[in-house]
Structures are given as structure tokens and as C-alpha cells.
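Of the protein chains in this complex, one is absent; all others appear in place.
Naming follows writing order (A, B and C), and every chain is counted from residue 1.
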Amino acid sequence: MLIIMSLDSPRHDIESVKNKIASCNCTPHEIPGADKLAIGITGPSDKLVKEEFLLLPSVEEVIRVTKKYKLVSRQMKSEDTIINVNGTVIGGNNLTIIAGPCAVESRDQIFDIAGKLKENGINFLRAGAYKPRSSPYAFQGLKEKGLEYLSDVKKEIGINIVTEVLNQSTITAVAEVADILQLGARNMQNYALLEEVGKTQKPILLKRGMSATIEELLLSAEYIVSQQNFNVILCERGIRTFETATRNTRNWYLG
Amino acid sequence: MLIIMSLDSPRHDIESVKNKIASCNCTPHEIPGADKLAIGITGPSDKLVKEEFLLLPSVEEVIRVTKKYKLVSRQMKSEDTIINVNGTVIGGNNLTIIAGPCAVESRDQIFDIAGKLKENGINFLRAGAYKPRSSPYAFQGLKEKGLEYLSDVKKEIGINIVTEVLNQSTITAVAEVADILQLGARNMQNYALLEEVGKTQKPILLKRGMSATIEELLLSAEYIVSQQNFNVILCERGIRTFETATRNTRNWYLG
Amino acid sequence: MLIIMSLDSPRHDIESVKNKIASCNCTPHEIPGADKLAIGITGPSDKLVKEEFLLLPSVEEVIRVTKKYKLVSRQMKSEDTIINVNGTVIGGNNLTIIAGPCAVESRDQIFDIAGKLKENGINFLRAGAYKPRSSPYAFQGLKEKGLEYLSDVKKEIGINIVTEVLNQSTITAVAEVADILQLGARNMQNYALLEEVGKTQKPILLKRGMSATIEELLLSAEYIVSQQNFNVILCERGIRTFETATRNTRNWYLG
Partner (left out) sequence: MLIIMSLDSPRHDIESVKNKIASCNCTPHEIPGADKLAIGITGPSDKLVKEEFLLLPSVEEVIRVTKKYKLVSRQMKSEDTIINVNGTVIGGNNLTIIAGPCAVESRDQIFDIAGKLKENGINFLRAGAYKPRSSPYAFQGLKEKGLEYLSDVKKEIGINIVTEVLNQSTITAVAEVADILQLGARNMQNYALLEEVGKTQKPILLKRGMSATIEELLLSAEYIVSQQNFNVILCERGIRTFETATRNTRNWYLG
């Protein structure tokens, strides 16, 4: 359920809506929009009575949300998500490019690539300091050293950093360097990690899992957004199918 | 590469093989078998010279391993893995049943089910205290309370407990109750967690990921075994395909 | 809809049920069972009134069929399909083996294999005279010559022949030699061919298509059975998935 209020509702009215929600054993989520303020509700809906909310001051409308995901649905927030990262905008009608190598391999490599990106007007460097690998014996990234190079290149060249966070124990270190935290395909359903990255309040680049449905991708985004972090970028990188001519098979959406 | 030595090799000979491996920037893994002692080697193989190992005392044979996975290959350990859990054996020619509900729901439910299993000669109860759920709003298990019920039923009824560990922060608590730690399909490629559960030295029930190849499943087992924990049970629970008549499509192996 | 009558219903009563069905613009299908005679109905159901059928003489019961497939459903025929091919029975509690090479390659090869099968108590030889191949330049079978060898081996060794029919123009020639007609995975949805092989009244071995659902397999069987040919053998040969460790991924049914 979604309670729609005017943007200039007095704080007192907002709080009384939120208190009423809490008294029904649910959790309120404030979602400020361009024109209106929405209060999302999650939890058991059996004690929520639409008419009672309509009687509260400043409440304009009450909407039922029918999807399994709530906070990420268009019913909760009909406008596009637009994320401003140090002046560069992602979303809306902008085409923003994020580019870079798979992994940070050396100081020279990362400065070389970042320099070329900047020259071409690209403001986001993506490179992994920590790499998830199916084999325990494969190169797993330069780790702390990799983060150090990313931190240096960010300061010296002035480019935004997108880099993957692999597990709970390295979130703080990675979040210190990253402007956008990447969550990899293999971790798309690592719910503990989703909640932790949500709490950082950094923008999150969430990659679709190899066998995840679109609904599951949205539900994983919901885990992040339920931590009041609305800055989620969905990364459609394709799914695993029998076709091996392309690495993944990407869904192609029309309309 | 795999160095085969006789089981009664003097400690001194074993150590000199291990030192030679370490001097080549590789890691030795002692794997005691029924008849022989194998020393597995992981790491960059370029400095390893087969003939040099054959000259060392007590070394009987040197075998190249050609798979991406090493420690879990039949070349490293040709015998079946047989795991003895408090007297009940899993593996070999035994058919051992692990049964139970999806989740621990109440004290009564879990005592009721465990009692019936015992009556029917089943020595393993599987039930989740922590449940991974695609929606953040779905029931996620009774958590600590669930572990408490499992601990009680184990003591009072005398049944082994198999339960899932979801993340690094709850491993210690779960491992205290569980006789076998379950790693769920969504976490099959959560490598940090694989290493952590490996360190517990508890038997691990590793579920195949929904879109994991068999090679990837074996590589995930390799993460656990590389922590010297050889007690891995592979759980073939099927993969995700277009077919919805069955929940998953399970591979069917012949021969 | 399915009209159940006693097996010894007078012909006159059966005909009046069939006439009533035809007068509703539907098609009746007589399905004799072990204990009862069922009359299946296909076509638009809007004019069929259950109560009217119950009033007709010898009618014992009227059952609604809710699946997309009708004639192959358990509602239409609850007993197992048991096919007697020259004295050897397929279906029921029998385990019957059909074996042989991919293709007929030579007279010697086919006599050699058929002889060994017979020695081992196997009464069905499967071998392709016509082979569907994804490349137009690959070996497509010995064709007429292959059929000739199959005909010879059948006469001289006394073994039943299972061989594939590829297209409408060779059905007659293939059906002359084959005891069971095989319909390959690539032709599972070649509906014109399904109807034609149905008309031969030979038993049909219908292979599941590489990406066919079980429902689609049953609907393809329905095409054959709608030609009054009830002798369909479903061949579950697996589906195409991302897993390449096994050639196909076969569904595994429980219960």
C-alpha cells in the first residue's frame, strides 16, 4: 500500500501517517518525488484500512501495490530514477558510459585506461580490485593494492570509480574508494550482502544473476531499497542459455 | 600435480616433499588415503619438475592433474568419500536419507517431525532456521529461536541436524548446532562463505546453483576442500530450464 | 468431455451417443478399455450438455476433461498403454529394451548387431535408414538401401525393426519395413507428419523435441492419437540446456 501526500505536508501530518502504519505492525518508507511525497508500506497488510488513511490530514490518495516488489515498483515511484554522481547524471534521457578493464592489474594499466576514458569524455572507470572466480586457484584481483591504485587514479585524474564488493568483510574498505558499488551476478541473491551495501547509501550497480528472472532481479533491488537506498542501477548482462555463440543471451525489451 | 608416497613414509620425508613444493611458490595439501598418502599441489606449476620429485625419498609416483579442479578430482583421491556422522555413514554403498521440512516453524512441529524420522530409522533432520528468500518481506525463518529448537531436538531425540548457513556472521552459531552445514543454491558461488564453512571442518552439504554447470559445482567444492575440509556432500537438486512441469530439471547420469 | 459406457453396450446405444456428439458439431472417439468403453469428444464444447448424455441408454458416467490434451489424458484412458509387437510387450510392468546403432551403415554391420541383440534376448533393433542431419553435407543414411538391409535382417533373424520416418514422401516405404515408426526430436512439431504417421496405425516412438515442454510432447502425441492410433511410445531423451557435461538434460520424475 502507498499513501500519497503533498510535498509540502507539515512534518506533523507525515509523522501521524507513519505512526498509524507502525501501529498496524508495518514499516513506513518515505519516498520523496518530484510533485508528491509517497509513504510506502511493507509488512503484513491485514490491519491496514484504506479509508482510515484517507481521513488523516494531508493524505491525498491511497494506492494498492499488487507486485511482489513494492518500493521499486512504478506504483511507488512513477518517475525514472536519476542518480547524480559528482555532477555526472545516470538515468533519464542521458546516455552515460561506464567503462574499464575486468580487473586492476597494475598502477600503469589503470592510469593509462583512466586517462584515455577522461580524454573521451567518460567519467566512470570500472575495474575490479576483488574478483570472484569460479576456481580458487585463479587470479582473484590485487585486493587492497588494487583499491589503492583506484584511490590514486580517482584523486589524480578525477574520474568516478565503479568497483565490485565481494563480501561483508571488505565493504567498508571498498566503499571508501568506490563512487558506485558493483554487486556481481554471483552475489545477486546474497541477501546479507544486499542489505549491507544498501546501508552504505552509495549508488549500487546490481548485476542480474546468470539464471535470475527479471522479477528476482527486482526483488534483489528491493532488498537494497528497503534500506532506504534508492540509488540502484540495474545491469542487464544477459542470462545463461544453451547458446554459446554469444557469452550470455541478453533479453531484448520492446516498448 | 600429485605426489604419491607410502602411508608409512617417515615424517621427515613428507616434510621435505612439502618444502620442495613451497620453494616452487606452490601450496602442498596432505591427503591421506586408504593405502597411500597423496600430496596435492596447487599454484603456478611452471617451476615443478616431475623428475626432481621422483628422486626424493619415499616418493612412489608423480601424477599430472589436468582438470581445473584438483583436490576434488578422482586423480587426487580415487576412493569414494565416506563421511561418518556420529556413527551414521554417508557415501559409498550406503543409502542414507536426510529428511525434514523447509523451515523450523515451531517447537512442536520440529519435535513431531524428528520423532517420526527416528521411528522410521532416519538419523538426519534437515530444517532451516535461517531461510534465504527472494523477497525481503517473506518469512526468513525463526533464526536464533529456530537454532534453539534444533539444539533441543538434537539433545532430546538424538538426531543429527542439517541446517543452512546463510552468511559469515552466523556461521559460529549455526555450526554449534549443525552436524552438517548446508550451503544453499543461491550461495554456491559465494566464495567468501565457501572458505569460511570450509574452515569449520564440519561436513558440508553443497547444493548445486540453479544455473551452475557441474564443473562450477566441483570448483565450489574445491573452495571448501582447499581449506583441508574433505567432507563435502554434493547435492544435485537440478537446474533452471524452460520446463515448468517439474520445479527443476535434474541431470540424470548414466554409467 | 468423456462418456463412459459398459463394455457390452449394444452397438445401437453406442451409435446413438456418437450421433448425438456429431449433432453438436463435435467428433466422437471410441476408446475401448479393460472394463469400460469410453467415448472421447473433441471440438467446440458449447453445445454439449452433460445431463442430456446421462439420459441416453448404456451411459454410466460423463466426465469433464480439463487438460489441453484430451485423448492422451488419464481421464480418457486411465489404464497404462500396453503395446504388443509380434508377441513382445512394451509398457505396463515390462522392461523392454530397444537397441541398435545410430544408422544402418552396411549389411554386415546390421546383421552383426541384430544377431547379438537376439542372442541377448532383445527383440527390437533400432537403426536409421534415413538420418536427419543439421548439415546438408553430412551423411544422411543409406536410404532405400538401408531399408532393404533392415527388411532382410527382419526376415532372416526375426527381430522387430524400429526406424525413423523423416518426411511424408517416404512414409509408405518406411512403414512397410518398420514394426515401430520413430519420429525424431526435430520433427516432434511437424504436425502434417504426425497426422500421416498416425494414419499408418503402426506403433509410434515419439521423441521429445530439444526444447519441447512435456505438455507440448503430449499435444504432439494427441495429433497421432486423434487419427485413432493409440499406440504411442513417448521417448524422454532430455532437453537442451546450458549444461554440456551431459549431451541433454533429462527430466527426472518422482512419484
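Just so it is clear, a contact is a pair of C-beta atoms (placed from the backbone, for glycine too) under 8 Å apart; a residue touches a chain by one contact, two chains touch by 3 or more.
This one's a predicted model, so the numbers in the text were calculated from it and none came from an experiment.
Q: Which residue among A:116, A:145, A:199 or A:250 touches the omitted chain?
A: Looking across A:116, A:145, A:199 or A:250, the contact with the absent chain belongs to A:250.
Q: In the complete assembly, which of C:56, C:210 or C:235 touches the absent chain?
A: Answering carefully, the residue with contact to the hidden chain is C:210.
Q: Counting contacts across the full complex, list the positions on chain C that touch the omitted chain.
A: Contacting residues on chain C, toward the hidden partner: 42-43, 68-70, 132-137, 166-169, 186-187, 189-193, 195, 209-211, 215-216, 219-220, 222-223, 226, 239-240.
Q: In the whole complex, what residues of chain B lie against the chain that is missing from view?
A: 240-242
Q: Touching the missing chain, which residues of chain A?
A: Looking at chain A, the ones touching the missing chain are residues 211, 213-215, 238-239, 241-246, 249-253.
Assume only the chains that are shown with their structure count from here on.
Q: Between chain A and chain B, what's the gap in Å when you average each chain's C-alpha atoms?
A: The mean C-alpha positions of chain A and chain B differ by 33 Å.
Q: Distance-wise, how many Å sit between the C-alpha centres of chain B and chain C, to the nearest whole number?
A: It comes to 45 Å between the two C-alpha centres.
Q: Could you state the distance in Å from the CA-based centre of chain A to that of chain C?
A: 53
Q: Do you know which chain A residues sit against two or more other chains?
A: Within chain A, residues 240 contact more than one other chain.
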